[in-house]
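For this view, one protein chain was removed and the others were kept in their places.
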Amino acid sequence: MSAVAPAATAPLSPAAASQRRLQWIGLAVVIAVACALPFLVSNYRTFQFTLVLVYAIALLGLNILTGYNGQISLGHGAFYAIGAYVAAILMDRFGVPYWATVPVAGALCLVVGFLFGLPALRLEGHYLALATFALGVTMPQLLKNKAVEKWTGGVQGIVIVKPDAPFGLKLSPDQWLYLFTLAIAVVMFVIGWNLIRGRVGRALVAIRDHPIAASAMGIDTARYKSLAFGVSAMYTGIAGSLGAIAIQFVAPDSFAVGLSIGLLTGIVIGGLASIPGAIFGAIFVQFIPNIADQISKAAPWAIYGIFLIGFMFLMPMGINGAIRLGWARLCHRIAAQQKGG
Amino acid sequence: MSVPLLDVVDLHAGYGLTRVLHGISFSMEEGSITTLLGANGAGKTTTLRALCAMIRPQGEVRFRGERVDSRATEDIVRLGIGHVPEGRGTFVHLSTEENLRLGAYVRKDRAEVEQDFDRIYGYFPRLAERRRQQAGTLSGGEQQMLAVSRALMLRPRLLLLDEPSFGLAPLIVRELFEILRAINQKERVSILLVEQNAAMALDLADRAYLIETGRVVLSGSAEEVKNNDAVRASYLGY
Partner (left out) sequence: MDAFLHQVIGGLATGGIYASVALALVMIHQATHLLNFAQGEMAMFSTYIAWALINAGVPYWGAFFLTIAFAFVLGLAIQHFVMRNIRTTSVLQLVIVFIGLLVIFNSVAGWIFTYTIKVFPSPFPKGDLLGQKYLSPHELGAIGVTLVVLTLLWAFFRFTSLGLAMRAAAQNPGSSRLVGIRVAWMLALGWGLAAAVGAVAGMMVAPIVYLDPNMMAGILLYAFAAALIGGIDSPGGAVLGGFLVGVLENVLGAYVVGNELKLGVALVLIIGVLLVKPSGLFGSVQVTRV
């Protein structure tokens, strides 16, 4: 009988090791391309890709909560809005430099998300969806309210100025902002990746799949679930602040309930409970509405709806799921050929 | 000479890429109690599922002479085959009585269905006590009785039972098996019993088939199988 080594420390088989190497190489290529991007395309495209990065961060946040932890949120647009307004108010009213607003937005949303997560513990499924939906619906109204108009600028919103590249670097503001956002995105993804594959990630998934068994094993379900809300809100808040800086404008109606629904759509289409899924979803959220508009000026949302249903038909596990399935089938076929040949 | 009630020839079935049955053949006479024995994973439950078309079977399955292997589950039920599935399959959010009523769903004889309620409550008085109770709150033993009763409400010619003893105290199992014997004798319901608990199954059955890794490896009367040395060593423990 061979001894069974613990999974984390056992040496990999040659096949698995070479697959792992391939993944690292692939990742390096992706990051290299991402860095080179702003120098290869127009400023407007760079701006669009900055937004893709922004959505990717938000989607990763939502995925932590909904994909890995199973808590549905139809209100994450609210956290995005909070992050955006924090950035705008700090920059416009207090002259805080843009890069300092990002961590503040993140910290504030972490707290707000955690606080929201506490009462949400009692709600499941539909009820939680409704509660988060209420949050998403109310946020624009709160932002328009007369009481806080002094800070939020009411219906008109706030205009902010896009920062120039620092240290006199020869980059356009769009290019600089893209690289800045990319750096933050990489950091957030690394943190998220570590979180997911560590003890926290396993606890979150255990709670999603078998809450009773999880708590019977000693996992503090309540703490992890509220933490998941907090962390997820933090990510989305950071995304919101970056988004505000990129778009240079915040107004209540930009953060209507359609944003929350769009984010949820993004993670399902990109691939639930997957990290690359956040990126695929972000690409979908940013570009598909434009494509739909080009296909039909009369009823673009109908085309968008057809895209949604089509994706669920063809790729129920999202883009990430489809890729993994395709890759597995390819490997299976290669292995079978090698055995036969 | 009469046609066997159930005749299975060279049955193959599985789940996706995993093939479980590799050519099962057996038959049952009307009025008999037959048991399929085997260890976990041998393919017993898969056999029952294939018979009811819950998974797609390959091979020939004849019920009272008619081919049924390409029919849908809903149609096979209408031929008079009642299946008590693994895990009971209780409608947990409905009441006990509603569960029973569903058992008689395909029947057209309203008055006799009402009479059958009394008959079933006669066999299982505990169900009568709990008739309005939500079925999901019944104990394991009661849910098993409910599952059997639901299948009986069909007035089936053939009753398929998938591991009815699972998770039940021996005393309850014995009670249940006594009732099964009574039903077989009084109402001429043929029974195909899949069981891991070989001892109790062989006490109840007339004929037995032993299944290992998807094939029938031994068949005979229950007495013969009970006295078989290999069976005694591996499955009966003495």
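The first chain written gets the first letter, and so on, giving A and B; residue counts start at 1 in each chain.
Just so we're on the same page, contacts are C-beta pairs under 8 Å (C-beta built on N, C-alpha and C of every residue); 3 or more make two chains touch, one makes a residue touch a chain.
All values derive from a computational prediction rather than experimental measurement.
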One chain is left out of this view; which of A:F39, A:W99 or A:Y127 touches it in the full complex?
A:Y127
Omitted-chain contact residue, chosen from B:A39, B:L94, B:A128 or B:L236:
B:L94
Listed residues B:P57, B:G103 or B:G214, member touching the removed chain:
B:G103
In the complete assembly, which of B:G14, B:P57 or B:P85 touches the absent chain?
B:P85
Give me the subunit A residues in contact with the hidden chain, please.
66, 72, 119, 122-127, 130-131, 133-134, 137-138, 141-142, 144-145, 212, 261, 264-265, 268-269, 272, 298-302, 304-309, 311-313, 316-317
For subunit B, residues touching the missing partner are 52, 54, 73-74, 77-78, 82-83, 85, 89-94, 98, 101-103, 105-106, 134, 136-137, 150-151, 154
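Quick note on the criterion: only the chains that are shown with their structure count from here on.
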Taking each chain's centre as the mean of its CA atoms, subunit A sits from subunit B at a distance in Å of 51
